[in-house]
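Omission of a single protein chain aside, the complex is shown with its protein chains in their original locations.
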Amino acid sequence: MKQFKWGLIGGGEGSQIGLTHRVASAHDRHFDFVAGALDIDANQAKQYGMRLGLDHDRAYGSWQDMLEGEKNRADKIDLVTIATPNSTHFEITKAFLENGFHVMCEKPLTMTSEQAKQIVEIAKETGNICAVNYGYTGYPMVIQARHMVQSGQLGKIRLVVSEFAHGHHSDAADADNPRLRWRYDPKLAGDSSILMDCGIHALNMATFVTGQEISKLSADFASCVEGRELEDDAMINYRMSKGTVGRLWTSAIALGHQHGLTIKVFGESGAIRWAQEQPNQLYFTPLNQPTQILERGMASLCENALSASRITAGHSEGFLDAFANLYSQIARAISHQHEGQKIDPSEIWFPTAVDGKHSIDIVEQAVKSARNGSQWLVVNS
Amino acid sequence: MKQFKWGLIGGGEGSQIGLTHRVASAHDRHFDFVAGALDIDANQAKQYGMRLGLDHDRAYGSWQDMLEGEKNRADKIDLVTIATPNSTHFEITKAFLENGFHVMCEKPLTMTSEQAKQIVEIAKETGNICAVNYGYTGYPMVIQARHMVQSGQLGKIRLVVSEFAHGHHSDAADADNPRLRWRYDPKLAGDSSILMDCGIHALNMATFVTGQEISKLSADFASCVEGRELEDDAMINYRMSKGTVGRLWTSAIALGHQHGLTIKVFGESGAIRWAQEQPNQLYFTPLNQPTQILERGMASLCENALSASRITAGHSEGFLDAFANLYSQIARAISHQHEGQKIDPSEIWFPTAVDGKHSIDIVEQAVKSARNGSQWLVVNS
Amino acid sequence: MKQFKWGLIGGGEGSQIGLTHRVASAHDRHFDFVAGALDIDANQAKQYGMRLGLDHDRAYGSWQDMLEGEKNRADKIDLVTIATPNSTHFEITKAFLENGFHVMCEKPLTMTSEQAKQIVEIAKETGNICAVNYGYTGYPMVIQARHMVQSGQLGKIRLVVSEFAHGHHSDAADADNPRLRWRYDPKLAGDSSILMDCGIHALNMATFVTGQEISKLSADFASCVEGRELEDDAMINYRMSKGTVGRLWTSAIALGHQHGLTIKVFGESGAIRWAQEQPNQLYFTPLNQPTQILERGMASLCENALSASRITAGHSEGFLDAFANLYSQIARAISHQHEGQKIDPSEIWFPTAVDGKHSIDIVEQAVKSARNGSQWLVVNS
Partner (left out) sequence: MKQFKWGLIGGGEGSQIGLTHRVASAHDRHFDFVAGALDIDANQAKQYGMRLGLDHDRAYGSWQDMLEGEKNRADKIDLVTIATPNSTHFEITKAFLENGFHVMCEKPLTMTSEQAKQIVEIAKETGNICAVNYGYTGYPMVIQARHMVQSGQLGKIRLVVSEFAHGHHSDAADADNPRLRWRYDPKLAGDSSILMDCGIHALNMATFVTGQEISKLSADFASCVEGRELEDDAMINYRMSKGTVGRLWTSAIALGHQHGLTIKVFGESGAIRWAQEQPNQLYFTPLNQPTQILERGMASLCENALSASRITAGHSEGFLDAFANLYSQIARAISHQHEGQKIDPSEIWFPTAVDGKHSIDIVEQAVKSARNGSQWLVVNS
């Protein structure tokens, strides 16, 4: 497979998210980093781009310049990643899709369901890829979980319990820390904080693994740290399209949890559980039998889980390996398209704008439910 | 401390619950088993009692006979344990309390909040002890958790998350298993199944550890196995008397969970978590510091946790040791009473009728909320 | 089964070991505590005995008085437990066996192999039971492990790795702590410290589970804390009677280990591992298959493991339950003897003088090997 050209918008100096995209895209050598508009400050954007090895004329000062500069080049970028503040995702994604670029957008895809709907339509019309960075779906044992659930190894799915709880916003003394403050300010963060930021990953995990959409929900939000306007802890109860019951807990004040993204799926003939902090194992309990510990790399895993894995069982693969798997999948999809092959939707397992939109639909209804005494509300898909 | 005389009602041959009460009461040699009405069948009750070593005249055929037989003896029992079907708890507990006996009643204390209220009043009027068997509160590390929370080591408590999830009712083929069937039949089990059976322990754990009552709640019930009329999975969101947010998950279809009673308490300056399946450790995360593993038996634990512990750190103590701690506490309370000392309520940490009533109040409101679209309802205390 | 009469020698006030024997013998109500010589000080022995509820004439001032007092009574004790300092085990055990009593002796059975040999012979000649308190063998999942190994479920056994490492002797400032000092003084402790004290349990675990004896060994001893004459850390490599390779690590300075008794058995078609600090699970890895987590109480376990278990899976059973299983087994053996049945050696799984002697043989050769450059030495059985 040939190496593709890749550009990055956002992810300036010191940014964690920029670093992870650069590492993940380079990891399997599918993408070569050739263009970027890395900072809101034009000068810093250019300087930092050049320090990272970009050519002078492709270290752009703004995403608009980058769009202009790239769209007419013969060697233009094949994929652009958008890692800017949430409120700008819609505009930039729209612009690049409409100008013929494939896009990888950070989550959340947009700020509103209405915007997300537009992106879904544009991606469909243009035929361009619009991936959304639910990077945790790239873990091999998550892919294995999805395979086991969707191939019927657990029987009919009764219940999904997922959570994303951390404790990094527990310190009340952090109230004025600029890294945190905006997250609880409705003017900057929108109507939801921790649910939009973290819970959304656990929601997407539930839909990704089961292959079902969420059809209705009831939510309870709490602002546990004094002075916060938005929720720092939330619970959502829901029902899925095929009747599965769902429960989601997300928290930013769960001291002792580092990055507690977990999922448990309970079926009529078996159950599985997985935790992001120990991602190389998947626990599988067949009905009336002992729990088994499935290890990443075991020969008995499904094809997709094995091919998403680089090293032998017992070594750990981590988040960057998982994240890199999304880039590998996107590279594969671009490659198919270049070769004139139609992209078979069933073989693209990376999250797309459709998933991005569904998450936002859910958050919007959860906000309404939480404001209305946990009333059950339908989620339109 | 002198050894007290103990009687048991219910807990017939093959009964798990009878066995655990006999072991727990004998464990520290505080109680001597001298009287019983062990079976609904009078003959079997007598035979089995004698096989367990009871004297001929104290192996009773019914609880009524036992009450008559014991109440006029000089060497009458000091404590009676009631381990009969739930629907009989009220009547028997009432009768024994009114006739001057101390009672240890299995949970749930009664079938209705109204009955529970009567028991609370009778216990208060008579001055007799009415303990309720929330046996998991007897674990030393639960006592330590309670101490840390209530002495302020975690600061103001923001959030409590407790659960009791098991998978032992997952097999749909068990529908006609008599051991299970009654649990999902409203005529026999009342309005709630898994919440009343298991979730109630996790609720009590939350109130026990925090020292707060639940003041309002919103519930979502699901019957995941086809054909069940009552819930086999439930989620309750609640608020406590001092403003703490609470979340409770209970399930009977959570394959892979054996007996998953856990509690996590998140405060403004620290958090703790504990799991019944590994009861000898308590995880403590002080704000901005690494998580610590506190071990049962460590010299730095609180007085009550240490005295509830029999063997050195690193050995495991199990459920029967925990349960026996309730009997030790009751023995201590009886002993104080015998010595004419007033029982200081602050030093009795075993659950009483007040706790039993509160649990039932909660379940009643949860049933109503679940039937009314997860509406938030006040819980009267 | 009738309740037997039980006496205790040693285990004075404040003694951990006395408490555990009293709880374990009472746990299943097989033994009634009726006689004791609980302290080296005659007066304290009597006072403490009476405080524990013994009759005036059976609260003895010395073991010699107790032997005299009991041997001619019609209602004499059925079993005596010896929980005195190690150097007195031989003399007292010998005296009680020769006078017709069944004995439960604390480990180590004696100070020398020669003494142990005498005890084995006396027990054989008199037909009296001489149990030795390797109490960890009573855990249900250890019994299950033994069953799986000895019934061939792991195929030919290649390797056994067991350890008993704790860190409770790590503090150099404890040098003068009387509770520790004697343990590293050859005049009081003999030729070995941590191996005789703790390692011996891990050695016995290896022979108990495999059913093999240790035939030769090479040892390395270290005194890690300055000033200690005896070893506080040791490694033994060995070979067993059927060719199995063995490795044992024991330590008293392994900070972070509380009571780290573990065993792993590797066979040609499967392997198991078990840890005392989480005794309710047994990890089983069949060749070329995922690891399974076997839970205490699961219906698929062997008969002996199930009958050694009191409560349902998912509850924890702890050390005292395990220890109580030894007393249950002894009660069963006494009961058979009373009924004139020959005791079938195959059904007695509690450790006896033969096991006690083998452990001491091993320690004696390990001491020699360690003093001779880890030379391999034969262990006579």
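By written order: A, B and C. Residues from 1 in each chain.
The rule is short, and it goes like this: a contact is a pair of C-beta atoms (placed from the backbone, for glycine too) under 8 Å apart; a residue touches a chain by one contact, two chains touch by 3 or more.
These figures come from a predicted structure and were not determined experimentally.
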| item | value |
| --- | --- |
| Per the touch definition above, residue among C:Ala42, C:Leu188 or C:Leu255 touching the missing chain | C:Leu255 |
| Which of A:Lys117, A:Lys216 or A:His259 contacts the chain that the document leaves out | A:His259 |
| Option touching the unshown chain, where A:Arg73, A:Lys242 or A:His315 are the choices | A:His315 |
| Contact set of chain B toward the excluded chain (per top definition) | 284, 289-295, 298, 300 |
| Residues of chain C in contact with the chain not shown | 158-159, 161, 167, 170-172, 218, 220, 222, 224-225, 233, 235, 237, 245, 247, 249, 251, 253-256, 264, 266-268, 270-273, 283, 285, 287-288, 291, 373-376 |
| Touching residues on chain A - with respect to the absent chain | 3, 16, 19-20, 22-23, 26-29, 33, 53, 166, 257-260, 276-280, 295, 310-321 |
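We take it that only the chains that are shown with their structure count from here on.
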| item | value |
| --- | --- |
| Connected chain clusters in the absence of chain B | one piece |
| Chain A and chain B, separation of their C-alpha mean positions in angstrom | 43 |
| Gap in Å, rounded to a whole number, between the CA centres of chain C and chain A | 55 |
| Whole-Å gap separating chain B and chain C, where each centre is the average of the chain's CA atoms | 35 |
| Of all residues in chain C, the ones touching two or more other chains | 295 |
